[in-house]
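Accompanying notes for the structure given below.
What you see is the complex with one protein chain gone and the rest in place.
Up next is subunit A:
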Amino acid sequence: MKKTLFDKIWDAHVVESIPDGPDILYIDQHLIHEVTSPQAFNELKEREIPVFRPNKIVATADHNTPTENQHLPVKDLLSRKQLKELSQNCEENNITLYGLGHPYNGIVHVMAPELGITQPGKTMVCGDSHTSTHGAFGAIAFGIGTSQVTQVFASQCLLVEKPKRLRVNVNGDLKKGVTPKDVILYVISKLGTNSGTGYFCEYAGDVFENMSMEGRMTVCNMSIEMGARGGLIAPDQTTYDYVEGREFAPKGEEFDKLKAYWETLRTDDGAEFDQEYSFDAEDIEPMITYGTNPGMGIKITGAIPVEGGKSDAKALSYMGFKPGESLIDKPINYIFIGSCTNSRIEDFRMAASYIKGKKKAENVNALIVPGSRQVAAQIQEEGLDKVFEEAGFRLRQPGCSACLAMNDDKIPEGEYCVSTSNRNFEGRQGQGSRTILASPLTAAATAVAGKITDFTKSLN
């Protein structure tokens, strides 16, 4: 039978199918962090159940960690307690932890790929909805709740219904200034925030084939924002080249053997999808959002749609925008370049290439937060830190930061923030904050102009 990439990986991980019920799906790699794991460890302890496969779990601290003075004790007492529990739980259960200050520490969806933990063909889960990021490697990766974290601890398996298959094709050449973030914001703006619910989404077409791994991660990361449990892209030479040589990637003969298997991981010609959409790359322009869900996106030079339901009116009132309004020249006082969507080296190269030789506008407060210690080190190595400094930006230390504002990195009430993160929900970046999602390039251009600007005119 003709199979999709998704079917091939899923079917190879089914331990058993419950009649009229879910599959028992084997999980190759479990990633954990401080926020969604403590209650799972407690539950195991109460039930006296041991962690079944500690060597298949890797932990990091990222969600609530400060992005300044990471060498000092964490000031926020609740965060400090949560981090301490993570350390204790990992120690008691023989789980590898890359905690605050460790050279491998970083946002879970940045550090695992860069360490070679993320590989094609794997099933991966984490108590975080943006686990879909790892699908960029041709893996089945999805976010789970804490009860499911407990299940994976106890059995290295999950009881899950097999999602349906969705394919999104984008073909053609992207215009200048259009980045992977714009591609996914465009797709979500066309399909809406729940079109993917119940589906796993394969991204296909030359736009994704021509993307770097960083770009593919940005795309797959936001699959959840259209409701899809996960997104994935067939592995190819770009994938193998990225994985090879990384710390935990297979080496030598083992790599070659696995690579031969990875090469089988593609959708067979004629395999069927439950739903399929196609878009032209030429139609995509730099995107921004104007509302309070990631589906409310327009091209940067566009106008806010006039037609909208009751919920749209609520969103616009929260954002302080009017139907039909253009956001060009809207003054912006905050920008954030970071989060598991856009905090990899390529994102900072992109921002720095625009910023170089320019200055940040006076009114702008900019938060630039690398996704991991390794990304931070590379920023220095490539001298990008100098570019940011000379333009008046200050680099922070790695973490989730202002994407969800669990630490001190918050956007003040009523302020707009052009943000490279993934969610523009009410209060997501701090109580009363107003988020405008965009690419690192758009965020950089906003920071320089001090307002939303059609920067494509100035690109060479």
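Assorted remarks:
We adopt the following convention: a residue touches a chain if its C-beta (ideal position, glycine included) is under 8 Å from a C-beta of that chain, and two chains touch if they have at least 3 such contacts; residues count from 1.
We adopt the following convention: contacts and distances are computed from a predicted model.
Only one chain is not pictured, and the protein name UniProt records for it, out of "Putative glutamine transport system permease protein GlnP", "3-isopropylmalate dehydratase small subunit", "Cytochrome bo(3) ubiquinol oxidase subunit 3" or "non-specific serine/threonine protein kinase", is "3-isopropylmalate dehydratase small subunit". Although one chain is not drawn, the whole complex shows that of A:Leu78, A:Val306 or A:Ala377 it is A:Leu78 that touches it. Touching the chain that is not shown, out of A:Gln148, A:Asn342 or A:Thr442: A:Gln148 (per the contact rule at the top). Contact with the omitted chain, checked across A:Arg167, A:Lys360 or A:Arg423, is made by A:Arg423. The residue from A:Asn210, A:Thr264, A:Ser278 or A:Ser317 that touches the chain not shown here is A:Thr264.
The residue touching the chain not shown here, chosen from A:Asn293, A:Ser339, A:Thr442 or A:Thr456, is A:Asn293.
Remark: the residues of subunit A touching the chain excluded from display are 8, 12, 15-16, 18, 20-22, 24, 26, 35-36, 38-39, 42-43, 47, 49, 52, 63-64, 76, 78-79, 81-82, 85, 121, 127-129, 143-148, 150-151, 154-157, 159, 161, 163, 193-194, 197-198, 224, 227, 229, 258, 260-261, 264, 293, 309-311, 314, 404-406, 413, 423, 425-428, 431-432.
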